[in-house]
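What you see is the complex with one protein chain gone and the rest in place.
Here the chain labels run A, B and C in written order, and each chain numbers its own residues starting at 1.
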Amino acid sequence: MKKINIYKDFILFFTFPVILIILYFINPSQLFVTGNQTSFIAILISCVTFEFFIRKAKNGENFYMRPIPAMQAMEEAVGRATEMGSSVLFVPGISGLDEIDTISGVIILGHVAGMVAEYEADLHVPCCVPIVMEAAKESCKEAYLKKGRPDLYNDSKIHYVTDDQFAYAAGVNGIMLREKPAAVFYQGKFYAESLLLAETGSSVGAIQIAGTGSSSQIPFFVTSCDYVLIGEEFYAASAYLSGSPEMIGSIKGQDYVKLLCMVLIGFVVLVSFFNFLNITQLDISSFFKINISN
Amino acid sequence: MFIKRQLAIVVMISMGFLALAGQFINSDNLREFTDKDAPQWYMIIAAFAAFLGCINLLQLHSTKVIRRKKDWQYSIFTLVGFLLMIFFGFLYNGSTVGLGPHLKNEFSAFYWMYNYVYLPLSSTMFALLAFFVASASYRAFRIRNFEATLLLISGVLLMLGRVPIGALIPWWTVIIIYVSILFALFASKIKNKQVFFYSYFGANIFILILGFLLGWHVNLPSFLSIPLIQEWIMAVPATAGSRAIMIGIALGVVAQSFRIITGRERSILGD
Amino acid sequence: MSYNFDIIGVWSLVIMTLSILSYLYGDNPFYKAAEHIFVGVSAGYIFAITWWDQVWPNLFGRLFPDYVKAGFEFDGLYIIPLILGLFMLFRLIPSLSWLARISIGYIVGMAAGLKIYVFVNSNILMQIKNSSINFDGSIWSILNQFLVLIGVISGLVYFFFSKEHKGTIGKISKIGIYFLMIKFGASFGFAVMGRISLLIGRFEDLIKYSSEQFYFATPIIFIIMIVVLFIWSTQNDNKEKTN
Partner (left out) sequence: MRNFLIKLGTIDRKFIFVLIALAVLIPLLYPNLIELPIKVDKNTKIVFNSISELKSGDKVLLSFAYGASTKPEVHPMAIALLKHLFAKDIKVYIVSLWPESPIMANQAIKEIIDTKLFNLEEGVDYALFDYKTGGFIVIKGIAENFREVYKQDHNGNLIEDLTIMDDIYSVSDFDFVFDFSAGVPGNAEWVQYACDPKKIPLSSGCTSIMVTDAIPYIESGQLKGILAGMPGAAEYEKMVYDLLQQQLNKNSNLNKDAVLTKGKALARMSAQSVSHLLMVIFIVLGNVSYYFSRKNN
């Protein structure tokens, strides 16, 4: 493992954020908005933690990542589709590109398209939002190019269905019933139509791998699909699949921020206990003052 | 070729920092930009992209009709439906109100199509979920392992707790439910079948008698009324689960946004 | 003669409703037709609504305020979304299609920047604040709050990626997945209620439109569909037998 130049690192990961925080509190010439110090510190700490572990990963340290069954099943599902000579259907969710879920879904689409190029299966991507269709074409074309099979990329297979939630569900149900895909991916932001799609998919007998950040739809995917990326696993999937050290490092950073959240929850409980015993009079909500007072 | 590849990434990174800084920097027009203009701009760009969507739709269905591909006759329905809505939306008004607000005016042809074609299709597709919820719960709520059992128990208790019938379920049935859940959990541990069944019935009868003695049938303790159990499930385990998932999702979003803003996640721009 | 427009409308409503419900029987011509009509009509509907509610008032309302009179003053800055929007249209010209990447870059960057602040505030900091326990309640309420605390902590442990889920961490994450499963069961149970009420709404319409005033729309269409489906399925079966 290359020796990190501790001195340079120390400046980057300790003094720089501290200076920023001090600057924020001095608030020279009213440069900063008052009132949301807590969020500023929280965002700064998270970003510094991500950056720290990305840099560590880039310098050669590899981190253990627990296997997530849904991700291993992706390759298997594409393989199964090729054996059975039927298509792989990828549903990128019904929300626009201004949602992180859809962006993560399109990134996962890029990786799945890479697998499809390797196995020479055919990929069908019905889109609900035109901009998502353009982004999907972009990342699929690149994925086929990277695998050296630009000839296999079929532009008409990534098409627009309609913007309406239930018309899209009806259209995709129709595609599933007539095309009978062997593998179906639901990666993105879903609302009530998730169960319509998942139940049709299971009646057609396809392997279904779902991933979404919409917590109200996860129960329907859990009951109807074979594999589900639950909440945070879905966002980490794009980094998992890329496997590049930077991405894995950022997940490691994510874990440490989660540890910090748990410690903070413990701290909050402790403070509320001391308040009860009126050893301290710390008012928790003042510490978490979040409203923007301008 | 810097322009073709990197410019978009530079725009992405700078916009990301601008939007994030907008929340902290105290300049009014930056704040006004991130709060009002920036999301509006997204809406406008997305609206322009809608042209591409419609062109793609027309292309797809017209090639299907021209080349007589499978089910081409149905594509005629799509084309006619789409062109009719564009015609009623932009050219033929049919109501006294000017073009634009006529979309919501009850006498315009557009509103007729909305009310008698789009609306029934949309709400009936949504209503299909009532059937699929039933078939999904029938298929998925099986006691395969401990987790699936928890899924089943909370699902069923919630279903019953939410409707008036739930309140009518008598206290002794609730005791039997409790005892059977307990025994379902330990079923795998007790190998001998007889012992299992006898102890199961014994436990049931014993607790029923105990309940009778303690007068549970008179004043119903809270843990024996299904609606109150349902309220407890919602208030404690479901809240814990929702909060854990909410924090998890928020961390996932923050990490993914960080990767995008620092330009490490570029594959969305085809790189 | 707006009178018969309503009757035609009611009949079309019943036809559409029953054709979508025929999907429960399986894929059939009625469902295929209704699906394709729905795709076409909804695409046109959304396109018109987007133009008249979004592009016309917000963009052109700001660029040509006196012509559009949407109540906005002139705002030259809105040239930029116009340009970025046109960049999207350049996707149709292969040589210029890379310009669309700039618009996508703008949108993705903006979304990432805005979401960080909102999610850190409302979903992380607020939830951490709410997990404080107030001890003045009854023993039951304190016990419940501790149970919630255990659920949150073990739920978060389940989402750990970089630690092997073995030993104590494995047990805690097991407890975490139990809490998550109870939450999923609860959401499922809760949703059943909402879905059934949608079906109630549809059946109420069908019942309403089977009265004499609407020329018994529902029963007549229902019988026609049953007959046609029966003929179609028998025809379909012997067609399958032949080839």
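As a working rule, a contact is a pair of C-beta atoms (placed from the backbone, for glycine too) under 8 Å apart; a residue touches a chain by one contact, two chains touch by 3 or more.
A quick note: this is a predicted structure, and the numbers were derived from the prediction, not measured.
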{"item": "Residue, one of B:54, B:159 or B:175, that touches the chain absent here", "value": "B:159"}
{"item": "Hidden partner chain, touching residue among B:134, B:182 or B:214", "value": "B:134"}
{"item": "Touching residue (missing chain; options A:166, A:185 or A:227)", "value": "A:166"}
{"item": "Candidates C:17, C:103 or C:121 - the one touching the absent chain", "value": "C:121"}
{"item": "Chain not shown, touching residues in chain C", "value": "24-25, 49-50, 53-54, 58, 70-71, 118, 121-122, 126-127, 129-130, 183, 186-187, 190-194, 196-201, 203-204, 207"}
{"item": "Those residues of chain A which, in the complete complex, touch the missing chain", "value": "166, 191-192, 203, 215-216, 290-292"}
{"item": "Absent-chain interface as seen on chain B, which is shown", "value": "35-36, 39-40, 43, 104, 119, 122-123, 125-127, 130-131, 133-135, 137-139, 141-144, 152, 155-156, 159-160, 162-165, 167-168, 227, 231, 234-235, 238-239, 242-243, 246"}
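In the analysis below, only the chains that are shown with their structure count from here on.
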{"item": "Chain A-chain B separation of Cα centroids, rounded to whole Å", "value": "17"}
{"item": "Computed distance of Cα centres, chain C from chain B, in Å", "value": "7"}
{"item": "Rounded Å distance, chain A centre to chain C centre (Cα mean)", "value": "19"}
{"item": "Shared interface positions of chain C, touching two or more other chains", "value": "20, 23, 32, 34-36, 38-43, 45-47, 50, 88, 91, 101, 104, 107-108, 110-112, 115-117, 120, 124, 128, 131, 149, 152, 156, 159, 180, 183-185, 187-188, 191"}
{"item": "Sequence positions of chain A contacting 2 or more other chains", "value": "36, 39, 43, 46, 97-98, 100, 103, 131, 134-135, 138, 160-164, 166-167, 170, 178, 215, 218, 220, 222-223, 230-233, 236, 251, 254, 258, 261"}
{"item": "Residues of chain C touching chain A in the complex", "value": "20, 23, 27, 31-32, 34-36, 38-43, 45-47, 50, 88, 91, 100-101, 104, 107-108, 110-112, 115-117, 120-121, 124-126, 128-129, 131-136, 149, 152-153, 156-157, 159-165, 180, 183-185, 187-188, 191"}
{"item": "Interfacial residue positions of chain A with respect to chain B in the complex", "value": "24, 30-34, 36, 39-40, 43, 46-47, 50-51, 54, 96-98, 100, 103-104, 106-107, 110, 129-131, 133-135, 138-139, 141-143, 156, 159-164, 166-167, 169-170, 178, 192-193, 195-196, 198-199, 202, 213, 215, 218, 220, 222-224, 230-236, 238-239, 242, 246-247, 250-251, 253-254, 257-258, 261, 292, 294"}
{"item": "Residues of chain A that touch chain C when the two form their complex", "value": "36, 38-39, 42-43, 46, 63-66, 68, 97-100, 103, 131, 134-135, 138, 160-164, 166-167, 170-171, 173-174, 177-178, 215-216, 218-220, 222-223, 230-233, 236, 251-252, 254-255, 258, 261-262, 264-265, 268-269, 271-273, 276, 284-285, 288, 290"}
